[in-house]
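So the structure is just underneath, and the comments pick up after that.
With one protein chain held back, the other chains of the complex are shown just where they sit.
Right after this comes subunit A.
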């Protein structure tokens, strides 16, 4: 593989003679009869039949499809979906930032910071996020007034709005999980990278920022994408702290209009739209950070379509395409 990139002085001239001899006889292209995959056809038919049965069942059910259609783009529903998106993005952003800080703290040689990070992760990963949301929501029961001396003083119920409860509950929980993901990413970077960076006179902090973290990202991004998609769905739990996100806004319509299942369908459609869109985004992000680790990047789906079209127009007749 490597010799392709090397200039070997005098190399080509030596190699030329036998190569040119071999290429004078054109090789015969293999045209074999492909293996028949009978199993694939049978299983395909079975799956299609089951799918048809499922569709039939739903068409016979007592479902007001018209309601689903009417409410899909209802203002209240759209506003709810928007809030779900907003709280997920904000909580995730805060969670990632805190997670990176916690991971670096956890790996620090300073015993105080590493212990603090351990304690944080221990608590926030050890209790359910639903419980944490309720803890924030009910904080006023034990601390009626939020008082940071000389800085801030206010009624706790004014501070802990549904939005704040949702944000803190989701973000602080996420930070604990992100810390573990980032830590695994940092530890996956070869020791030699740190040594090379130190040998060049870079400090610990600079080495982390310029050399280790960018390489750790490649390991960190795929599970972070999963975390975000999880966050989009977990955000439905903030229903409990009365934040008006997608599930809460659809359910309210459902309970007043007696279209409970229909509104749950509406919510599901929006959740699946959002997670699908972000899965595509994740694909491109992963591709971006694979730079330098692969000899050539894989084609994006769009590039693949273009290549396929190109090869379609001038496909060699009977040729075996890869």
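The working rule: a contact is a pair of C-beta atoms (placed from the backbone, for glycine too) under 8 Å apart; a residue touches a chain by one contact, two chains touch by 3 or more; residues count from 1.
Note that in this section contacts and distances are computed from a predicted model.
J.: From the names "CoA synthetase", "D-methionine transport system ATP-binding protein", "ABC-type polar-amino-acid transporter" or "NAD(P) transhydrogenase subunit beta", which one matches the UniProt record for the unseen chain?
T.: "ABC-type polar-amino-acid transporter"
J.: Of A:25, A:38, A:112 or A:199, which sits in contact with the chain we cannot see?
T.: A:199
J.: Just name the one of A:88, A:132 or A:215 that touches the chain not displayed here.
T.: From the options A:88, A:132 or A:215, the contact with the absent chain belongs to A:215.
J.: Residue-wise, where is subunit A in contact with the chain that is not depicted?
T.: On the side of subunit A, residues 2-3, 5-6, 8, 190, 192-193, 195-204, 206, 210-211, 214-215, 291-295 touch the unshown chain.
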